[in-house]
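The block that comes next holds chain A.
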Amino acid sequence: MISPGIAIAASVLVPLVGFLAIWLFDKSPNIREAATLTTGWLLLLLTVTVFLAVGEGARPGYEVFDVIEGLPIAFRAEPLGAMFAVIASGLWLINSIYSIGYMRGGKESHQTRFYMSFAVAISAAIGVAYAANLFTLFIFYEVLTLSTFPLVTHKGTDEARLGGRVYLGVLMATSIGLLLPAIVWTYAITGTTDFALGGILATHVDEMGLILPFLLGLYAFGIGKAALMPMHPWLPNAMVAPTPVSAFLHAVAVVKAGVFSILKVAVYIFGIDVLKETGASTPFMWIAAISILLASAIAMHKDNLKARLAYSTVSQLSYVTLGAMLATSMGVMGGATQIAAHALGKMTLFMCAGAVYVAHHKTLISEMRGLGRVMPFTFGAFFLGAMSIIGLPPMSGSWPKFLLMLGAADAQQLAIIAVLMISSVMNVIYLLAIPVQAFYMDPAPAEGGKAPGAKGAAIAWGHLQEAPFLCILPPILTALGAFILFFTMDPLYQYLAPIVGGVG
Partner candidate 1 sequence: MSLSAQLPVLPIVIPLLMAPITLLLPKGRAPWAWAVLCSWLAFAASVAIINNVYEFGVISYHLGDWAPPLGIEYRIDLMNALVLVLVSGIAAVVFPFAYESVKSEIDERQSPYFYGALLICMVGLLGVTITGDAFNIFVFLEISSLSAYALISMGGRRDRRALTSAFNYLIMGTIGASFFVIGVGLLYQATGTLNMADLHAKLAGQDNRVVQSGFAFIVVGIGLKLAMFPLHLWLPNAYTYAPSAVTAFMAATATKVAVYVLIRFFYTVFGFDFAFEVAAFTYVILPLGIAGMFIASLVAVFQEDVKRMLAYSSVAQIGYMLLGLSFATTAGLTAALVHMFNHALMKGALFMAVACVVLRTGSHSCHAFAGLAKRMPYTTWAFVLSGLSLIGVPLTVGFVSKWYLLQASFAAGHWYAGFLIVLSSLIAVVYVGRIAELMILREPDPDGPYALARKEAPLSMLIPMWVLVIANVYFGIRTELTGGVAERAATALMTMASGGAQ
Partner candidate 2 sequence: MLEFILERYNYWIVITLMMTGLYIVYARGNLVKKIVGLNVFQTSIFIFYITIGKIAGGTAPIYIGDDLKKMKEGAHGDGHGDDHGEGHDAEGLHDTPEGAHANDLSDAGEESLHSKIENQFPDVDGNDLKTALQNLEPSEGEGTEVEGLHETVEGGGKIANQMFEGADKEAAGFDVAGAKEAVEGGLHAAPDAAAAAAQTMGAAASHGEIIYTNPLPHVLILTAIVVGVAGTAVGLALAVRIREAYGTIEEDELEAMDNVAEFGAAGTERAQ
């Protein structure tokens, strides 16, 4: 086994090597895809190594060099980051398998560019996960934004261009306009940007006064990837991307990098105790609560499946922000576990949406009635994923909701409990309705030239018209993962406990 410190550096580097390999084997798709998958396996191996080391109480780190004097690019793994890295690399592997099925099934163009961008994006996501200071985090955060831009505009249509413009515009505007000043300001106050348990601002609270909530606001809105309303429009707009992009980046890597950063800032920059004592986070807790409800309400009106999932994501992301802003240990734990649970659940849903698109070229929910009868595996997985998102046992998504409610009770914010409950009800309506309609309702009458299976790459199997195998397997895997995580939540909880326990 290599040392965890080296593994950290390697896990940022390996995807970049993969990037080169993909570029070199541009002309032979099979070798190119093999390169992607090999990279994926290697990466997973590395992140798991780090994960296990962190579990044993180590805090491995790797310092690259000082960019500006006193501001190094440095990595240090802690439980939250180690978990995020494993989730990201594991799901990237699954998503790569899915992408191959999707891209080949859909005969998409520019596949090499697609995989290359993906490799850079995952490298950046890992960089965010392991960042030892805000400076490093910001660098990789920006790289993540830019590397995903070609993916969002992949189709090259006017619509894609417009979506890409909003995507880049909102993310760059928030990160440069709010997050960067926030980081520099923190640096100006404390003289460091290192993450430290208990918060580096804790010793400066007295001199800051009103700057504290203001600074927190800069972080909360500046981390646009967390999609806290009103900084969310990039997420629905990013749905013009091919589905694997939406599935991985906009359910896992990019958005989770956002909420992960918010958690990191709350725990390691401000410190939960500071937030609790000063009450600085209360306004943002309410904004997150409003964001949860509003996004759910919008999601109910969307007929486009991906748009509905996108708004659902906006809503679910705000759970994490809410957890951080509750400023109780239960809240933070709820937020942290939500990162894992939601990643599995939402990825399942997106991949199912992609499978439907590949097989039948359908994007509207109203067109999917009765489709469950010919695509039982896809919609079965969808059903499980939806349960997890809603928070129904025995799916993993129920734990974070439970922890968040405990956290809200700790913070004596009963209204937040109500918000969580209302949101779950809304989730039931807009998510569960889809598989139910698909299984129990008769197919919509086929319109001219839009007969089922006429355009798609469905594979006939008896009376079934399922998506290609490579498109079905991954969602089933993630749905299973969400199921297993329900029973293994306690180890994960214990693993994450140091971030709020003060030990570690």
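Points to keep in mind about this one:
Throughout what follows, a residue touches a chain if its C-beta (ideal position, glycine included) is under 8 Å from a C-beta of that chain, and two chains touch if they have at least 3 such contacts; residues count from 1.
These made the cut because all candidates are chains of the complex that A comes from, given by their letters.
All figures in this text were calculated on a predicted structure; none of them were measured in a lab.
Going through 1 or 2, you find that the chain touching chain A in this complex is 1.
For chain A in complex with candidate 1, the residues that touch the partner chain are 65, 67-69, 71, 138-139, 142-143, 146, 153, 156, 161, 164-165, 168-169, 172-173, 176-178, 180-181, 184-185, 187-189.
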